[in-house]
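The complex appears here minus one protein chain, its other protein chains still in place.
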């Protein structure tokens, strides 16, 4: 057992953190109607291309946990980028044993479709579709965009061409990998929301004191941090267990999805509340976290479904 | 609309409060293995005999709300007495149009049985049994006592003689009345738990201050009081609506049961927590409230069932 | 203890409900999409209220009111909220400014302002909160300097509903410094100011609506006779206004919660989840909460009618109302799945907007934290924690 980030993983987190630094500013751009900025997406695709994919498969090596580390940093600043969707799709394909070489070429923007609306549809070049345990990769011919609550991720319906490759099995395992990464991103969003609130609580004064002095304020942030930190353990383990094919992988993913979704929404809500009046204004950042947390909780099935699924497996399994 | 206690009702509350003043001491007696003290039970049966039963039926007049007021005061000090059970049983019988004259005679100790274990079985002379919508009154021949978590209310199984009277309908309405009174008692228990905690929080010092100064302490009591106060509104309305035969009576009873059970347990738990270390000791009072809240929540079906029933009615009705 | 309307109340409720339903059929925009349209509706509704004689329900007959107990105001507001009626553009004049002037105003002030509230000539806003004085309202810093013939006020206000439409403002400003008076509650003066020279800017909320405004006061002149109550005694006058704020408005908020629950039930059914045991229990819990708000408000309103002072139950209702609104809207969005977090369909868009807007419920009119402190201090008798 060595359940700590390696030095390489810490360096990776720092690199991702640097790239995601403009996230909130970029998120604001999309909120006000702008497109997803070109950076840091280009840098992410350049710097982390093939991360988490074996070198023998044309990847750069590394693990699903490495991807989770980057996803968390991107969530932490609500960074708008289709990079995470691309990784979800690649990982799903890898899990089904499908060649992802094409997905590693420059300009490739894969997305994952499990039947409903698709995230990051606006820039999608290919979709990895999963139906039951079947998986296919097909080019995107046309996109019908919907209006998303979280404007950092486009949402739409895709018209797809003929699949270039299909796999009869592995789709479910692929979706598990993807969900573990979504959970990781949610942990980042929860953490970022708390961090913004700490900034406010240590500056804002009422009754002659910075408001962080009041336990009514500080304890809700402590509670939120607790849930986010514990959810992060589940997300890390879900990544590890799915990649290792551990016996409890499905339960691990459900647990991570459940707690990460709840924790991120709770943290975003507490973070907003701590901001008081300013927190409910369009110009302040807290709603960026709240929109992301709610929207990502609905991505590939949220906390409600995961709780039910986990409980059902434990009670009837 | 005049949704305030009348002067008579306020006087009734004060009288009940006076009788219930020894409640915690008496509850301690039962906790340490003693029997339910003779007082205030005798005084309750003397002073409030026939309360809530029409004078034409041999009662003293008054409404179900009057009984709720007394039940709340008894819950507020966790007062051990079979008086509440007796009222539940009488009210159930009244709802089914059954003559309760025998129940108003001195020494009569009626209890309500809906099939499971029966509260205040130890001293029961007659049981009002409800099966479906049928209701019957039968003498108690034998009692098998169980060991209750809340030692202020005996729990047992009854062997009954032949029913002296039966009614084909009205049983469900009778149970509704009984449940409304249970909810009222739970509101009292929650309130009492908070009051004890206030006493502690304004005396106990840590870090050089009385602990009630800390929002980490005071806000949980405020939250608990809020739920208990709102539950009390539901309990009052449930009494009023069942007695008036209002169209939303069933929903009102479910709502009261749901919120009163949750609020009482929550308040008992917060009250105990505010007491810190002393609160988890046998010699301190908080567990008397907690035992009562948990046990009364299970009486005639608790908050869980009521929430489900209410939601089901709203969604599928 | 009687939850039933009296015969008079029932008649009033029936008449009000009929008038509201009938008048709503003529509302210019039934689903206003933007703030400008909402303002149009609010103005129009105010006119209808004035014409229909539904203003000043609790006001003395001498000033054109109906002189009815506060419960009637509550009934009218509940019936309005239940039918999603617009909010009258001069709601604050009717519910706050008028009643406060009745308590603290001079005869001249009453005569000047009250008729203009009822006939719709004046629209009021409430200039209390400031960027640096939210939860700590008494920490306000706007300053009124004595000049010939009155005062000149400088400062900034925020969260002023209706300021974009108002011509009058309940304005708090310091006429003495805290250092001079030794207490932040002393030296505040309550002005009945005109808004002509106040710079008003809309404050856009997280759902895109602009329910509130900012106000910038730059050498705004207020004449001599516009002080309400005693000079420097404005905090006490403001407390009167705040007590009215928790009054008949509560009926409207609990009716709003009832209406949201109804819509939530429809959404659950539409999603095919009516038989789901888990959702049933959640709806049941929320329904109990919603019902408890309405009933507690009825108790509170009855107590006010008996002349009791508003107590901590107002804060309890406000606190639980915010939690319940947030829980209902969160559930509604969550049950929508992927579509729930988009705003293409009208229903999804409405719930997303309501979910975001509900976040304001735990801040506006006093944060959850302030309500808990009020309950802890005023109801439970715990020591002051701020």
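Observations on the structure shown:
Order as written gives the chain letters A, B and C; numbering starts at 1 within each chain.
Following the convention adopted for this analysis, a contact is a pair of C-beta atoms (placed from the backbone, for glycine too) under 8 Å apart; a residue touches a chain by one contact, two chains touch by 3 or more.
Please read all numbers here as calculations on a predicted model, not as lab measurements.
In the whole complex the chain that is left out makes contact with A, B, C.
When the missing chain is restored to the complex, the residue among A:158, A:194 or A:278 that touches it is A:194.
Only one of A:214, A:266 or A:289 touches the chain withheld from this view, namely A:214.
Listed residues B:4, B:51, B:140 or B:265: the one in touch with the omitted chain is B:265. Residues touching the missing chain, restricted to chain A, are 1-6, 9, 63, 65, 194, 198, 201-202, 210, 212-215, 218-219, 221-223, 225-227, 229-231, 233-234, 236-237, 240-241, 244, 251-252, 254-256, 258-259, 262, 304, 306-312, 314-316 (touch as defined at the top).
Where chain B meets the chain that is not shown, the touching residues are 116-117, 146-150, 155, 205-208, 214, 216-217, 265, 269, 272-273, 276-277, 279-284, 286-287, 290, 294-295, 297-299, 301-302, 304, 308.
Looking at chain C, the residues touching the absent chain are 276-278, 280-281.
The rule is short, and it goes like this: only the chains that are shown with their structure count from here on.
Measuring from the averaged C-alpha position of chain A to that of chain C gives a distance of 39 Å.
Chain C has its Cα centroid 38 Å from the Cα centroid of chain B. With centres set at the average Cα position, the gap from chain A to chain B is 49 Å. Within chain A, residues 214, 216 each touch two or more of the remaining chains. Listed for chain C are residues 369, 372-373, 385, each touching two or more other chains.
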